[in-house]
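Written out below as structure tokens is the structure these notes cover.
Note that this complex is displayed minus one protein chain, with the remaining chains in position.
Note that the chains take the letters A, B and C in the order they are written out, and that residue 1 is the start of every chain.
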Amino acid sequence: MRIDLNCDMGEGFGRYDIGQDAEVMPLISSANVACGFHASDPGTMHRTVRLAKEYGVAVGAHPSFPDRVGFGRREMSASPAEIRDDVIYQLGALLAFCKAEGVSLRHVKPHGALYNLAARDIEVATEIAAAVRSVDLSLYLVGLCGSALAAAARGAGLKFAAEAFADRGYGKDGRLVSRREAGAVLDDPGVVAERVVRMVRDGEVTAVDGTGISIDPKTVCVHGDTPGAVTLLRAIRRRLELERIEVKSFSGQRRREPPSEGKERRR
Amino acid sequence: MRIDLNCDMGEGFGRYDIGQDAEVMPLISSANVACGFHASDPGTMHRTVRLAKEYGVAVGAHPSFPDRVGFGRREMSASPAEIRDDVIYQLGALLAFCKAEGVSLRHVKPHGALYNLAARDIEVATEIAAAVRSVDLSLYLVGLCGSALAAAARGAGLKFAAEAFADRGYGKDGRLVSRREAGAVLDDPGVVAERVVRMVRDGEVTAVDGTGISIDPKTVCVHGDTPGAVTLLRAIRRRLELERIEVKSFSGQRRREPPSEGKERRR
Amino acid sequence: MRIDLNCDMGEGFGRYDIGQDAEVMPLISSANVACGFHASDPGTMHRTVRLAKEYGVAVGAHPSFPDRVGFGRREMSASPAEIRDDVIYQLGALLAFCKAEGVSLRHVKPHGALYNLAARDIEVATEIAAAVRSVDLSLYLVGLCGSALAAAARGAGLKFAAEAFADRGYGKDGRLVSRREAGAVLDDPGVVAERVVRMVRDGEVTAVDGTGISIDPKTVCVHGDTPGAVTLLRAIRRRLELERIEVKSFSGQRRREPPSEGKERRR
Partner (left out) sequence: MRIDLNCDMGEGFGRYDIGQDAEVMPLISSANVACGFHASDPGTMHRTVRLAKEYGVAVGAHPSFPDRVGFGRREMSASPAEIRDDVIYQLGALLAFCKAEGVSLRHVKPHGALYNLAARDIEVATEIAAAVRSVDLSLYLVGLCGSALAAAARGAGLKFAAEAFADRGYGKDGRLVSRREAGAVLDDPGVVAERVVRMVRDGEVTAVDGTGISIDPKTVCVHGDTPGAVTLLRAIRRRLELERIEVKSFSGQRRREPPSEGKERRR
């Protein structure tokens, strides 16, 4: 039994740092790397790909609307063709750093407002899938189970990795609880870890009203920019280890075990 | 006997057009495509690659300092590592549009202030060559004969295409006459065309003081954004044809003959 | 009898020119000056304010969503508070060039997608009015008659200048005909000029279905970036002169008569 843990990485910009990439990278199996449109810049992208390489973490692109001030969280009425070209551009930029570091690009996961739009708008989702396909047919698309993006990936002949959220509440309809409502975010590491195990082992998650929901994620997303992200991830990893569930990229790429403490000291 | 004609293309941005890409593309063999840092945007890049494809024109990247307001003509004290990562990013972005359109990326020619810096600063030139090599070892670097970039290309094991300028005056030391001095720019189509033929056929160009200078360009640059660019290019093409000098990319890529008038009418 | 003619000006960017500012400025009484978010840059803004000053044209700010690639035509789900701060920023930037040139800032007209949003969304309109009021209570807001922006201006105690469009078709409900439908844009200079005269003199415009609509504009907008803009403006000016309708800013600022031909030759 195995599962992928994905996290948004490389979301700093110029002099600004965000998240705890150095601590998070050893704990995950897939990194969604920002491509300069909502966050990141060429230097940050290069360092992030190098860090992922060090731990054998699978590199994916995390393309966004062009909106640094809004961190890609504001929807823009861009045309599907504009979105397609924005995605190709960002994909290519990251691909070049992968080539430079001799690693493979494995997946694409839209960011923020583009993620939400791609989940519900089949026209946009279709253009995103077309963009990815036109660059590399072997890439995975990552998104919500049952989303427009999932359908578009299927239509384009792309592999799709459905994701679940470790620390978000679910409604009984299987949707995420809105961040404005109670139960939207879970922060107890033990609860979250147990939840992830149930998702993977039992294919089930408990909704806010207590209902059990069927779920079959290929990857579980953990938010890397929350203060407790590292603690949460460590708790998840420990629980998965107890259950003998391997943490491994859905693409099959193997993580490299974090350097032993002795080695870490030497750096 | 053959020569390559290169031109900067796709230098519009958003709603702004510049140059006459649709008229120029049928007349050249290599297009230096802007990558979004001094000019262009994802949509413009896609259209430019498609236009190059239509005429079999070899596509090259035209990376720049990140400076849209200054059109990449203002030097920035960026570190060599920052320049390297900026070049990788831009190269990759264009590469993705090439993949999407099924054409090959052939060369890299730095733009504006970066071109000038790469011509004289071996440290910067070395990082640019390293950037190009890390993405694709088969790419050509294009630059001034005898420049730091030429040396850096050699050092990195990259092919180099030395370029001459069709419409610029040369000093007796072989350098370009500064744009602030007399004789810097030539605009008589007949004179320019004759000059190009002499460069290619005889390996010689006449300096402003009348001296003959030896020159051996692999490619001749024509500025596509001057009002007379199309007239100039047509004159050059006619003279080359008379001399039976083939216009062909230094990479060996074959141009496709411009569609016949009948076909053009149908569009 | 008098009317104001307004036109979007200074919409170039860096090396890019757009519109025909030098030809249009002598023909209008109010210039809506781009502030760097959808178009323009500090140098272009300075030149545009200087050009307006030369002809005594009233200067107004033309703030936008932050979107250069999309020329401010793509709506963004920015919060009202974000929009307010974006407007304050752009207003201030233009105000400084007005101070530097010793001219007054007279009005504010939102651009593109922000114009459309401010016309229908009272919350956004209210924040825009609050932004303008907080910087200078004497400024006019310019927008559609009967729009949310008109109501917000009233609520904030700001003066409002309702605008009509010289070259756009109207439906019988008084709304503009969508650009995707027939009759949306008029381009016959004689027809357009006659239409403007009827709007001003008779308070009426004929809708696409022939109905006469009551209209009472304080200012008439002419699009400066269409090829025929100068011809259109000249035709409008001639007709207005025949009817002895003065072209004058709604703010009361007097135009300076264009320099005589003799003077023009000397430049």
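Going forward, contacts are C-beta pairs under 8 Å (C-beta built on N, C-alpha and C of every residue); 3 or more make two chains touch, one makes a residue touch a chain.
This one's a predicted model, so the numbers in the text were calculated from it and none came from an experiment.
Contact with the chain not shown here comes from a single listed residue; of C:46, C:201 or C:223, that residue is C:46. Considering the whole complex, the residue from C:131, C:144, C:205 or C:236 that touches the absent chain is C:131. Those residues of chain C that touch the chain absent from the view are 36, 42-43, 45-46, 81-82, 85-86, 88-97, 99-100, 131, 134-136. Although one chain is not displayed, chain B still touches it through residues 66-67, 69-70, 74-78, 82, 113. Residue-level contact of chain A with the missing chain is found at 12-16, 18, 39, 41, 43, 68-71.
FYI, only the chains that are shown with their structure count from here on.
At the far end from chain C, in terms of centres built from Cα atoms, lies A. Averaged Cα coordinates give chain B a centre that lies 41 Å from the centre of chain C. Centroids of chain A and chain C (each the mean of its C-alpha atoms) stand 45 Å apart.
Of all residues in chain C, those that touch two or more other chains are 69-70.
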